[in-house]
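As you look at this complex, bear in mind that one protein chain is not there, while each of the others sits in place.
And then chain A:
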Amino acid sequence: MPRQCEICNNARAILRRPKTGQRICNECFFYVFETEIHNTIVDNKLFKPGDRVGIGASGGKDSTVLAYVMKTLNNRYNYGLDLYLLSVDEGISGYRDDSLETVKRNKEQYGLPLLIVSYEQLYGWSMDSIVEAVGRKNNCTFCGVFRRQALDRGALMLDLDHIVTGHNADDVAETILMNLFRGDLPRLGRCTEIVTAGDGYIGRSKPFKYAYEKEIVMYAYLKHLDYFSTECTYSPNAYRGYAREFLKDLEFVRPSAILDIIHSGEAMQVASDVQLPTLAHCERCGYISSNALCKACILLEGLERGVPKLGIAKSARHAQELLANESAMKSAGKAVEPVHFELLRGKAQAMREQRQMKEQQQECHDCTATSCAFACDDDATGLCSSSKETRRCACADSNAETNAAAS
């Protein structure tokens, strides 16, 4: 005997919500899932009309569903957002190249512009070449540090106001547990925030912060969304793996555990005597950093000098020793000087000004000119001055012809 939906009492239930235990139907599920994301967006004032918002897109389930839902909600509730897909190509063959194919299909399916930035292009080193140099042990550190910065760089290239990522409730709960288990208090404080500052200019947020992974996967399944599912070919993050398994076991016994952990994390306050690092800017590339050089620049320096452990070294002294021992020989010379963030910001600012100027101008009725000449259209004919001139000449010509015919 099929069970009825507990919301509409009308259709067959197809899903049991982990959040509430309710058994609900297809249509009610789509409605509540989308509405909850909408509420998260509105309650946290994530965007304002006219914002240019990049969706961090990997081709995986979370970002694919995020792109679809953002597009749906933007249309339904008139957020007035310009949406973009922003992908990072770490250069991992057999993994990211395939997942980016999915993103390229999403671009067509959702009609959203796509920008792909690659490690190779930004830093001169792909993950494949980094793994060749550092082995499989610490490569996730490189990948994580470079990805964070790559998204900010891509955002500036598109002059975005905001980046959204597909991190879901399970991810957030997992991260809270990991930071708790590691005693990483600065991160524990930050990881529960729905909006983080990014490089200090572009905000990042997680509209799926309260969305269960199970519901995201069910949504993708029921909507037949095209997503990519392969684990990264390089060594997975073992510590996160344990936290994840532990969390999934908890969820099995008590489905609300995930939201409960998030609520606990949000309520925790880092004691005031815990010293949090003060943030400044990297001397070399201008990225936000608590040290003179940001982590990405140190990692790149290590790669270049053939001491890849440089950025992973525990202490500054250890780093000095590493550099002294290896006599700081320059290696492959792969690294490209990362573009300074001030330059990127300057370019973004220039793009913005150009757009604003364009918005103030209208197109001439006759030609496609949008020059400021049109701003002097005091007789409101909707013509630029050169088109006016052309019309006047044409008019004079035809007058001349008429006169000639008459005489």
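One rule holds in what follows: contacts are C-beta pairs under 8 Å (C-beta built on N, C-alpha and C of every residue); 3 or more make two chains touch, one makes a residue touch a chain; residues count from 1.
Operating definition for what follows: contacts and distances are computed from a predicted model.
One chain isn't displayed here; going by UniProt, is it "Probable Protein trm-112", "Ubiquitin-related modifier 1", "BolA-like protein DDB_G0274169" or "Integrator complex subunit 9"?
Result for the unshown chain: "Ubiquitin-related modifier 1".
Any idea which of A:108, A:231 or A:359 touches the chain not displayed?
Only one of A:108, A:231 or A:359 touches the chain omitted from view, namely A:231.
One chain is left out of this view; which of A:128, A:251 or A:304 touches it in the full complex?
Per the contact definition at the top, the residue touching the missing chain is A:251.
Name, in rising order, the residues on chain A that touch the hidden chain in the full complex.
3, 12-16, 23, 58-63, 99, 166, 171, 213-214, 217-218, 221, 228-232, 240-241, 244-245, 248-249, 251-252
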